[in-house]
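As you look at this complex, bear in mind that one protein chain is not there, while each of the others sits in place.
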Amino acid sequence: MQYILFLLRRAAHSILVLLGLSIIIFIISRVMPGDPARMALGPYATQEQVAALRQEMGLDLPLWTQYVRYMSNLVQGQFGKSLISERDVRLDLAHHLPATLELIMMTMFWVVVIGIPLGALSAVKKDTAFDNLTRGFSFTAVVIPGFLVGIGFQLLFGYWLDWFPITGRLSPGTVVTQKITGLYLIDALILRDWHLFFDALKHILLPSLALSMAGIGQVIRITRSSMLEIETQDHVQVVRSYGVPNLLVTFKYILKPAFIPTLNILGLLSASLLGNAFLVESVFSWPGVAKYGVNAMLQKDINGLVGVVLLIGLGFLLANLIVDMIIGLLDPRIRLKGEAE
Amino acid sequence: MKFADFRRKLAQYWYRFSQNKASIAGLIITVTIVLVTILAPYVTPYPEHAGVFVDFRNTFKPPSSANWFGTDQVGRDIFTRSIFGYRFSLIMAGTVLGIAVPLGVVLGLVSGYFGGWIESLIMRLTDIVLALPPLAMAIAVSAVLGSDLGNTMIALAMIWWTWYARLVHGMVVSLRNEEYVEAAQIMGASKLHIMFREILPNCAPAILVKTTLDAAFVIELSAGLSFLGLGVRPPEPALGTMVAEGARYLPANWWMTVFPALAILVLIFGLNWLADGLRDVLDVDL
Amino acid sequence: MNSSEVLVVDKLVKYFPVKGGFWRRAHGQVRAVDGVSFTVQPCQVFGLVGESGSGKSTIGRLLVGLYRPTSGTITYRGKMQMVFQNPGSSLNPRRTVGKTLELPLRLHHKGLTRKELRQRVAELLTQVELNPEYANKLPRSLSGGQKQRVAIARALASDPKFIVLDEPTSALDVSVQAKIIKLILELKDQLQLSYLLISHDLSLMRNVADVTAVMYLGKIVEIAPTAELFANPAHPYTQVLLASIPVVSVEEEALKPTKRLVEGEIPSPLQIPQGCSFHTRCPEAMEICTRVAPELLTINPDHQVACHLHGKRGES
Partner (left out) sequence: MTLTYKQLLEIKDLTVDFDRFGGKARVLNRVNLAVAKGEKVGVVGETGCGKSVTMKAVMNLLPTRRVTVGGSIFYKGRDLLTLDRFARRQITGKEVVMIFQDPMTSLNPVFTIGQQMEDIIGYNLAGAKRGLRLPKRLRQEAREQAARFLAAVKLADPERILNSYPFQLSGGMRQRVLIALALANQPDLIIADEPGTALDVTTQAQILELMDQLVQERGIALLMITHNLGVVRETTDRVYVMYAGTVVETAATDALFAEPLHPYTKGLLDSVPKLHGQGLSAGIEGSVPDYLQMNPGCRFYPRCPQALPKCEFEPPEPRSISENHMVSCHLIG
């Protein structure tokens, strides 16, 4: 009960944040200097064309009316027409979303399966060569910008070693017989199309690894440090003093409480991950939402951009909601009391 | 005698800082890059290559003693342009943090100390801003306002303050119940005194470390922006733009990408190492 | 306030709201201090003793204005200062001892020159038996006892008439505590100060306080001159407290009420029992105790107790 209340409160908070975000975006897109209609049409359009578009976009109405229209459209999920593709932005986003989703999920997968074990092992083997190596790796991974990692991977594994393709989601010859989720890896598993599966895997490997580096580094760092901190706490000393096997102490009594800060970091991390996706998708010509956003930006497509930005904000909030949910399951104080001590 | 105390203290700090070899490297790298960048017109071999310049006899030259980092598609010296490229990065980091840090620190102090609706307002605002990746925000603003260096910097500063507001707010909330703060309150010290003299000095080390780390972060971001073609306009050199341009000529003319990329990395690593050293000296857990 | 008293506390109440639920609205309150009255005479040490959650620290904070009372009044003469419990956090780690002491001097004696300030700081340090050279030190190079001396000097700097001592020695070792307490008492005589001493340590109270009030869950349950209180504890809670003190000699053993223990622990201040708040643990609880909260009644001159056991005797 308390747990549901806690989740509801977090969800309500997310909705408020989303509302605030939409207001900020509205202000940026409508109030700041410059005429969106003129921008959309470019300097060579006639005055009449601009005026017509202004009317169509509702730019001649009073500001608050514009806001009401904008908001009611948003609530219905209407972002308007993309000024480039001339299609409903919703359709464009839906078209590009699966690619990004697949990339992000793959990235999160790496972050969790590489970051947490390395961090935990590094804490257990504190001050050994392995620990020093891991720490060096995590420092480097955090510090190097994702798009440079991407270019480095392209050079090394693509051009020089020629192990992996460097652009796109699939090789030219590969076809997707049936779109189910749009996530090729999952579709391939459902269809048992192994050729598709391995082709998609080969393509996603480099971009997802490039995108995950910073996250892996962060997760190693935080897992290691929170495990070392919990290691020194009384309750760990107590179970240790009673002769409970070391492995159990480490992987039960230390790791579980150490997960909580790690998860919090993962939630916050999702923002920078989504941000880096802009660059990594560009580097690997990955046909995702971020790539679409960059194009929209370069072509001054306001509607497209608003859609992308709101979608990213929504993604961030959803990620954090999921994190809160898992933390609630791990931490009885949240589950039963609705708050941490 | 006081001076001797000061020197002893400095020596102590230096000892702790120099325990970690990487932090010394970081300090040297950072200072060198800043100096070289300021003196760029005098220390680079071809300062004229920083602007509009073409030399079609010397295009795509691999690294040599004349052009350490090789030349680009119009024959400009990549070493020279990399050094000039630092200007963009450093100006960006300086301006963004120069606006964001004081703003964030003051708002964090105010919200943490006064609480109530001011706190709710500022903290909710940070929640909203933090839901957007800085890069996305910068992209959105640049798209609307035109990709101009000034606009991009303003956009970034407008998001970046939130991190400092959060950091300082958290520290103030825990510090404002410290007994020395209450003691000052009982003595009738002004709110300004308590915020800026009692509380702020205790937050300063963390702010300093975070600023150093964020300098690297802003530089990374500015490289990312210019990589996407935002921020600075050609022919003005920016490291990110150079990486992007070079990527078109991969893998044959690898030096066009690799050297500007390394230039970015060297500065970012330098700043991070420096921050690590400061963290040890100032005993900050960030 | 009558002419002799330095502090009059009248029906002091402090409730803290408890927030919860979806909207984070206040849905209850902690009755931290619930109708407390007492007076302090000049040069008196007034002791406030009780366990955690009794509200004794809240009273200290109310007196110096760190909290605003929910209702009731506090009247005092002169200036009031406070010495805190934790020597680790009572001094700003980034300010030298000199700087820490200069602040109250600047605030209360406007227009002192730099030289005068330095001189006053030296005097203050001497007063608390510290070397004046400590002015240049940072708190981290001081021991716990030295820090507490600096905290006392800081309290003295604004020439107060009244000082709240909130567990001033509970974080210190006994051998250090003895010296600090001695200093505090000497300063009282020297400077004509009055103290409110807040402590959970009854033996300390016995040796330092002139008058002692025993608190339980926000209320004073018994108040008397210290010697009288320890000799004739009237409230069952006071008796239990006294019986619980571990003592170091056979002679003291004889001074304790016969050993008896109470069941259970102090209830949460969120859910204070109806009637007499001690009835849930009282070995002598009667039916009336569960319904009616007893008032403080005078059983001897200067000796008041809030307990139905004595109410009847008072009536008859």
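Brief remarks on what is shown
Here the chain labels run A, B and C in written order, and each chain numbers its own residues starting at 1.
Everything that follows uses one rule, which is that a residue touches a chain if its C-beta (ideal position, glycine included) is under 8 Å from a C-beta of that chain, and two chains touch if they have at least 3 such contacts.
These numbers come from a predicted model, not from an experiment.
Every visible chain touched by the undisplayed chain in the complete complex is listed here: A, C. Checked against the hidden chain, the listed residues C:240, C:272, C:289 or C:306 yield one contact partner: C:240. From the set C:30, C:80 or C:181, the residue in touch with the chain omitted from the display is C:181, counting the whole complex. Interface note for the absent chain: among A:16, A:133, A:175 or A:248, the touching residue is A:248. Along chain A, the points of touch with the absent chain fall at residues 127, 233-245, 247-248, 252-253, 256-257, 260, 330-333, 336-337, 341.
For chain C, the residues touching the chain absent from view are 51-52, 143-145, 173-179, 181-182, 200-204, 206-208, 226-227, 230, 240-241, 243-252, 255-256, 261-263, 265-266.
Criterion: only the chains that are shown with their structure count from here on.
When every chain is reduced to the mean of its CA atoms, the largest separation from chain B belongs to C. When C-beta pairs in contact are tallied for each pair of chains, A-B comes out on top. Chain B and chain C, compared by their mean Cα positions, are separated by 51 Å.
Between the CA-based centres of chain A and chain C the separation comes to 54 Å, rounded to the whole angstrom.
Centroids of chain A and chain B (each the mean of its C-alpha atoms) stand 24 Å apart. Of all the residues in chain B, the ones that touch chain C in their complex are 2, 5, 178-189, 193, 197-198, 201-202. Taken together, the chain A residues at the contact with chain B in this complex read 13, 16-18, 20-21, 24-25, 28-29, 32-34, 36, 39, 139, 142-145, 147-148, 151-152, 154-155, 159-160, 268, 271-272, 274-276, 278-279, 282-283, 293-294, 296-298, 300, 302, 305, 308-309, 312-313, 316-317.
Chain B makes touch with chain A in their complex at residues 124-125, 127-137, 139-146, 216, 220, 223-224, 227-230, 243, 247, 250-251, 254, 257-258, 261, 264-265, 268-269, 272.
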